[in-house]
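Sharing a structure below in structure tokens format, with a few things to ask.
Rather than the whole complex, this shows some of its chains in their spots.
In this document, chain identifiers A and B correspond to the written order of the chains, with residue numbering beginning at 1 in each.
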Amino acid sequence: MNGEFEIGDDLTRLVDGVVRSYRADERTRHIGQSFFPSRTEIGELIERLLELVYPGFFGRQGLTDHNVAYHVGELIPRIAFIAHRQVYRSLCYHDRISRGGATHDPSCEARADELTREFLNRLPGVRARLADDVQAAVDGDPAATGCDEVVLAYPGMLAVSVYRLAHELHELRVPLIPRVMTEWAHRMTGVDIHPGATVGRSFFIDHGTGVVIGETTHIGDNVKVYQGVTLGALSFPKDAGGRIIREAKRHPTVEDRVTIYANAIILGGETVIGHDSVIGGSVFLTSSVPPRSTVTFAPPDLRIKGRDGVSRLHDGKQQTIIPDYQI
Amino acid sequence: MNGEFEIGDDLTRLVDGVVRSYRADERTRHIGQSFFPSRTEIGELIERLLELVYPGFFGRQGLTDHNVAYHVGELIPRIAFIAHRQVYRSLCYHDRISRGGATHDPSCEARADELTREFLNRLPGVRARLADDVQAAVDGDPAATGCDEVVLAYPGMLAVSVYRLAHELHELRVPLIPRVMTEWAHRMTGVDIHPGATVGRSFFIDHGTGVVIGETTHIGDNVKVYQGVTLGALSFPKDAGGRIIREAKRHPTVEDRVTIYANAIILGGETVIGHDSVIGGSVFLTSSVPPRSTVTFAPPDLRIKGRDGVSRLHDGKQQTIIPDYQI
């Protein structure tokens, strides 16, 4: 190939075309405003948080009882620095959007300071929750060899970990950052948990790919969920002006000690899955279920066409089998 | 541990074994041919394109009206350089494969030049399309706080962005690269859109994990698709020699203003979803649906076994409820 690609005279025209396209539409640009969260820094924040939450599993290894305090003493300020900067930027951003102005309220800095400190205070509590989640995975998955494997390898555990951290920031009403965090985890794991969801103790997501847990979902304690499960919205309540009411509960409630198998879809803000219930795979539910139930569906007639061309229904057994889900 | 692992005398034998395996089968090696696309460079190309398409969201922040032209003036040549090199390599590769020869047609260089310039020309147009897609996400998802959150965090938006860029290269008949790009997005987001698919304006994929959109799919304007939806092939038309006809339309057509809910599977090149229709979750369709329809299924009988051992059908309400999907 002779030499390199030379844009030549086209460059000016191309640049003008792109810049004109920036000016034409503000929806897909962020120019002229200093304060905006950074995807990259938030990704780094998550990795430092995972290192703090699971010492020895992520990041630095070779920790001992002698050096761990120094390690933590180095890690916390790093976390605090990034978190504070991102929180500050998102507060300023949100403040300016809300007020429609070019400047932000000077109280943003004090608020960022306060929120960051509160977030740091909550980290030991989040760790305690996550230990129970890890235990739930060990108890609930025969393939798990122990806590170490769960923390080291399970994508569901990674998703729940990031969710619990993001949820604290959501509760502290930090804009944007919680969602960026859970979508980072979504990219990593295929598990999509909105940071606004409320999740109880000892929560286990097995396999995980395709799980969707909506913003106003309530999940109790000791709940187990398999791949492809959707806890979603059925319809979107609207106000008199036709605008969707965002605060309305749109997603289901799952009570304690419920297990939901693969690909089940449960929809609706008024849908309650009663405690100690089991929801079978591929079940589609839009109304509530009482406690202590096992919900399966009579699989549709299966047609089995053999090579001799004869079509016959699958033997009677299939139609009446209720899969024996163990709790 | 005493010292490091020493392969010792085994190394020669191991190397010979691997090299012999390379020579034995050409299907999994690329040796002796200079021209081949690079996954790594294509990944970098995507990241630079995202930086250009969404200034301030990806890559460099702190852009202002004063410096943005310089930023773009720096970014476009970088994009052009990588794109041209990869396009050139893929043209040479394809040319050599087609002609079964060891050399490629010298016209590849001129063609690479022309295709790269045309691709760059199309970028403002792609940006315009993506602004409408972002708007569709804001309008279609109650959990979306605004355009910024969509661009910053939504994996469905990321997948559609990469698809639209790859689709231009596909239309320009660039080999391999479009597919490598959409599979990069597939890895990132769980959304699998073949670059050959045709997608109209204001397209929104919510949640996204598990969505599959096949090569010959046609999608109209203002279409919304949820997680786990497959727009796939039903059967593969074959020619007289038993070879699959690749150009045949194998995937469905989805007309304007259609919404398709989670886990629906729609198959077949002749299947048309009429405009203004709603396809409910978990629906399985292999034939067309007229416009202005709401398609749901009467969920199979649910069996609820209570702890008292009594099996009973779910209350009548469930069987006749047609979930009230809002459009």
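Throughout what follows, a contact is a pair of C-beta atoms (placed from the backbone, for glycine too) under 8 Å apart; a residue touches a chain by one contact, two chains touch by 3 or more.
Please read all numbers here as calculations on a predicted model, not as lab measurements.
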Full count of same-sequence chains in the assembly - 2 placed in this view: 3
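In this text, only the chains that are shown with their structure count from here on.
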Chain A on chain B, rotation in degrees - Cα superposition, rounded to nearest 5: 120
Centroid distance [mean C-alpha coordinates] between chain B and chain A, Å: 22
Interface residues, chain B side, partner chain A - complex: 52-58, 61-65, 68-69, 72-73, 76-77, 80-81, 84-85, 88, 109, 113, 116-117, 120-121, 123-124, 127-128, 130-131, 134-135, 142-143, 145-149, 151-155, 188-190, 207-210, 226-228, 262-263, 281-282, 299-307, 311, 314-315, 317-318, 321, 323-326
Residue ranges of chain A touching chain B (in the complex, touch as defined): 1-2, 4-5, 7, 10-11, 14-15, 17-22, 24-25, 27-34, 36-39, 93, 97, 175-176, 179-180, 183, 186-187, 190, 192, 194, 196, 209-210, 212, 214-215, 228, 230, 232-236, 238, 244-246, 250, 263, 265, 267, 276, 282-287, 289-290, 292-300, 322
